[in-house]
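For this view, one protein chain was removed and the others were kept in their places.
Take a look at subunit A:
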Amino acid sequence: MSFYHTYEQLKDLPFQELFSKITSLDVERVLKKDRLTRDDYMILLSPAAEDYLEEMAQRAHQLTVQHFGKTMQLFLPLYVSDYCVNTCKYCSFSVDNVFPRKRLTMEEVEQEAKAIRDKGIEHIILLSGESRMHSSVEYLKECMTVLKKYFSSVGIEIQPMDQVDYEELVNSGIDGLTVYQEVYNEDIYREIHTKGPKRDYRYRLDTPERGCRAGMRSVNIGALLGLDDWRKESFISGLHAQYLQDTYLETEIGTSFPRIRPNAGGFQPNVDVSDKNLVQAMLALRIFLPRVGITISTRENPAFRDDIIPLGVTKMSAASSTEVGGYTNPDDTQSQFEISDERSVDEIRNLLHSKGYQPVMKDWQII
């Protein structure tokens, strides 16, 4: 089984035409429904639904409070290595960008862990560039022996691996996998991933499934918005999340809505994705899949992040550093992308309290 079969059925649909045919009556009908079909989801992503964002927001808010409560999970990324073998036009870690690369030693991992732990953070995601040699299973397992002492949940966002590798990582205590398809449009995918193993679209698309089968507790997917028509990309990534939810009942499926940020390669987005567009994509997904996790990163600016908290978001990062060793030695090396929201964990906690949300620092226990 693979989501690729679904993708093949979807890719040649006349999306422009389908979206443009949707009317306000269609939207009103969907907003009265309890359970949404794929077609209903498409209706909520249509230009016609733009006039109903307030109604959608009310619904999305109600569903989120019902299923997740007035809570927000906080986490931080920990970058351990920026060695990468791929050429991706939009990413600063791309092998073509020349800068001194770095991989943390175990002493440095421990220093970073302490610095993050001192902020009160319990959940982290280990990040690296995509290099089998530098962010190998052995290296990550070694990191885990250190990180276990400091955190109650550790996920990874690294190069795609085989199921057996994920199984080994799960046994070492890693419980979450994040892997973005970046762009679901296979042609654009090949255009922007010019060199390296990442060019293999199908292997990447099947990565979340390998993670689910290996026993990851949570698997997080998403499209990098700005690479192709956002309505279509959101639609396909939403169906991908639904497919994973239906196929792997044991796994908590989450999604993110990253938008392209300034980066060392100077890549310009193919498509503009406005705040309004991003909000619509998020609301439509929440109404379509009420239990899916939604993460919003520090790529977005503070004011916008504050405003979208009640619209369906369940996880946020705070005070993130996207450079290797960045918590102990800021401004030392190359960051993966520029962050917009530089507020501290305490500031984010206070903000959440003021908005009537409980910041949740711990929501798992390595057992």
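As a convention for this text, contacts are C-beta pairs under 8 Å (C-beta built on N, C-alpha and C of every residue); 3 or more make two chains touch, one makes a residue touch a chain; residues count from 1.
Keep in mind that, in the parts below, contacts and distances are computed from a predicted model.
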| item | value |
| --- | --- |
| Omitted chain (choose from "L-lactate dehydrogenase complex protein LldF", "Carbohydrate ABC transporter permease", "Thiazole synthase" or "ATP-binding cassette domain-containing protein") - UniProt protein name | "Thiazole synthase" |
| Selected residue (touches chain absent from view) among A:Thr6, A:Gln58 or A:Thr71 | A:Thr71 |
| Selected from A:Glu54, A:Glu138 or A:Asp246 as touching the chain missing from the view | A:Asp246 |
| Touch with the omitted chain, as defined above, among A:Arg38, A:Lys141, A:Arg199 or A:Arg291 | A:Arg291 |
| From A:Ile156, A:Leu239 or A:Val360, residue that would touch the chain that is not displayed | A:Val360 |
| Absent chain, residues of subunit A that touch it | 65-71, 117, 120, 122, 152, 217, 245-246, 249-253, 291, 353, 356-358, 360-365, 367 |
